[in-house]
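The other protein chains are all here in position, but one chain of the complex has been omitted.
In order of appearance the chains are A, B and C, and numbering begins at 1 in each one.
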């Protein structure tokens, strides 16, 4: 059975990545693509790498007849997304890739994003889209909120450890290295090749990155008490890939065992042999997460390193994984392609 | 029906690329992987990006029982390949990715490669593996010789024009820009990140690159007279992608029409609208070729630009395309994945 | 004696490069820096890599008192430059880095740039700034027009050959590979790291690049007859460096000899041993030009390859070289720093 799919915001990177992934899915058919500023253009004009595909042209959202659509991916900017989704048919299945429905607490939302939420009741309805940890709820959900890409990476590195009680909760440090596509197709000087290649820098320093809202919500719920991590992202001269280096207190072997138990049956999570460091090179273009654990010469200290592709597992791949569950498809359908290396 | 596959030389880039592609093919099963120096290692150790796959460990060639194998990809170094293939069972279907069986004339082989050929009769038997132009012969072939990656790119840019008689034959210039993975997993100073990134240079200048042997053979056969092109490759700070800029005499519109006719039904060749320049960004990781044509302010001069991914369409993707034909599979099976962008 | 210097348009790459170079010049002092949109900001805010220098803040042009200034570098956008320079004091020495005064023929200017020139008499006065070939005129000039970066590279590769009559004039092809900083600090999608890194493409195909105006003017004047080259630029995933591959008819040894004679005493031009290919890696950040020559297997065909750093020798370094001559300084002062490798 073929499911009919719309992608709103198809002229950005996560939109294009959805198209790439759906191209390899046997049971999904893209019937509508929106792009406000580029409406009327073909996808071949906006993304020449998709030229070989038979795709609808970009249109405006109001031109889409949602009656014939089974599931809608929403890859719109933050804040725009909630306003659009609020007005979509209430029977439409939706996977949102923006930040708008990630936080369940309206106050937390306002704190991190600065505005009142325009669709409060849907904020309550939305299921958090980290598939491996919300699988059952996602299966029955109508609206799933895709996670932040940093937030996903950090949670893969820490959730099983918090659940298993094998690490301290008050001194967790997440040093994150993030590829530039996470910033989207934004025209900013620091994202130009001339200014980004061949160097790197931290940003959003001082505990100000919005993905902290997700960490707080999720880790605190898991622990049953407030958990605040220290999190600093760094912008890397690379297009895809996030690497989280988590510094934690705990026994490294117990940490490895907790991962081994938690991820044993996960099709997309690979735990490396103890003491092995994963690399973003090894997950590029794929839906896989690689996790490594090592101890330290200082007793009781350990590091956990998690890597994933921010556009795939951190965003559009995760979204398709969730859509598969919502549509009754096999969770891995269209997502088992091997990473691209070199 | 599942075909059993062996890959000789699986520890190099083209070997790993074959594994990546075959992972997406429903009817091929990898049953043996050889790697002389790394025999005994798992593929996860040699290529961690393939960790999620259930693959045989690397072994030595002599450990492989070819009786149960339907087709063997041979991704060995030049010269080694002919010696190995010579001794394989004569009933085994083989796709060779080395240069050893590309040239049909033993003298030409010796001229460009410096040694006498060790398997002369097989050199005669081998079919040249540029699928789009040798499709019928490949279907019935036992041994197919994969083309050089530069040679493939140049031929996509020029064969239909020579066949249609729309360009001059005596002043063809091919300026080639080649990504570094074309040099293989070779430990050379100029291939180090520190020495290659952020710059570029020509190499094999003066008409000395071995792929000239293929151009001479193929273009002369097509034209029915000797054709010698001037060809200069340049090493680019990128991992995948070849861009051929062909400078030719001829009417640009007639050239575009010749391509349009020649490639109309080709699943992997995309002719861009007249005057549009293709980019290697738009074919990365895929089996597609993009071709652009433009005139010049100088009457009677035109440029043709062809791009492809050297590891995929220029090597391992082409090899799988040929294997599909040899095995009675659909030619495009396992090869329709969209390019990875960004 | 210290010369007082103003830089107009100091918030762009060529402006910042001028500051970098002047920092190493013992006899120049920067007394004014303009940047219209960033007026009021310090250079440390606009270019943190210049933080250690004691520099005036950015101001608007009208705030500058030109009475105390000996020489003004004008790194403004095309068309703006002519309007600003028209109104500067007529006694002020000026080195313009824009395209506005490169073409001497008003009709040629209009053809390539699309508008009537706003300072026609100054267009006649301006001396073309390719130092090695206009040295004597530059010494006495008040207004010097810096060359295009591609135009400079192509001329280093061809001028001595046209002058010496050792190449044919009707089949010259210039295949140019250009780093992205040549496009300036422009916010365009194709200049983003995510879209440029790891790939390449031709642009301005079909003989439409504006630097053709310079080639036509200069080569025709040298030859004493019209000379039209075929020129195609390609955008490279690198920040600095231009590589020109010139395909010419002629004897390669005679070509090498012509270069050897022409450049024997040039402090910034290095002719490589015959048959050696230069690399942009070897001139990065410097004012040097490297030139290589090779023959071809086709008799009577040769290639010439020239490389330089577009921001230094192709723009700001050339500008300082010219300023040195105009101010009576040693031509090489502040310009002999070695390239940065790796």
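Points worth noting:
Keep in mind that, in the parts below, a contact is a pair of C-beta atoms (placed from the backbone, for glycine too) under 8 Å apart; a residue touches a chain by one contact, two chains touch by 3 or more.
From a predicted model like this one, the values you see are computed outputs, not experimental measurements.
When the missing chain is restored to the complex, the residue among B:23, B:191, B:298 or B:327 that touches it is B:191. Only one of C:11, C:34 or C:181 touches the absent chain when the whole complex is considered: C:181.
Only one residue from A:26, A:114, A:140 or A:206 touches the chain missing from this view: A:206.
Only one of C:51, C:78 or C:110 touches the chain withheld from this view, namely C:51.
Residue positions on subunit B in contact with the hidden chain: 13, 180-181, 185, 187-189, 191-194, 196-198, 237-239, in rising order.
The missing chain lies against subunit C, touching residues 13, 16, 19-20, 23-24, 47-53, 181, 197-198, 239-240, 268, 270, 272, 278-279, 281-286, 288, 290, 311, 336-342.
With the whole complex as reference, residues 171, 173, 175, 177, 194-203, 205-208, 212, 228, 230, 232, 234, 236-241, 243, 245, 247, 275, 277-282, 284, 292, 294-298, 301, 303, 305, 307, 342 of subunit A touch the missing chain.
Rule of thumb we're sticking to: only the chains that are shown with their structure count from here on.
For the touching copies subunit A and subunit B, the fraction of interface residue numbers used by both exceeds half; the interface is of the same-residue type.
One simple way to say how far apart two chains are is to compare their mean CA positions; for subunit B and subunit C this gives 39 Å.
Computed centre separation for the pair subunit A/subunit B is 36 angstrom, with centres defined by C-alpha atoms. Shared interface positions of subunit B, i.e. residues touching 2 or more other chains, are given as 197-198, 239-240, 278-279, 281-282, 284, 342.
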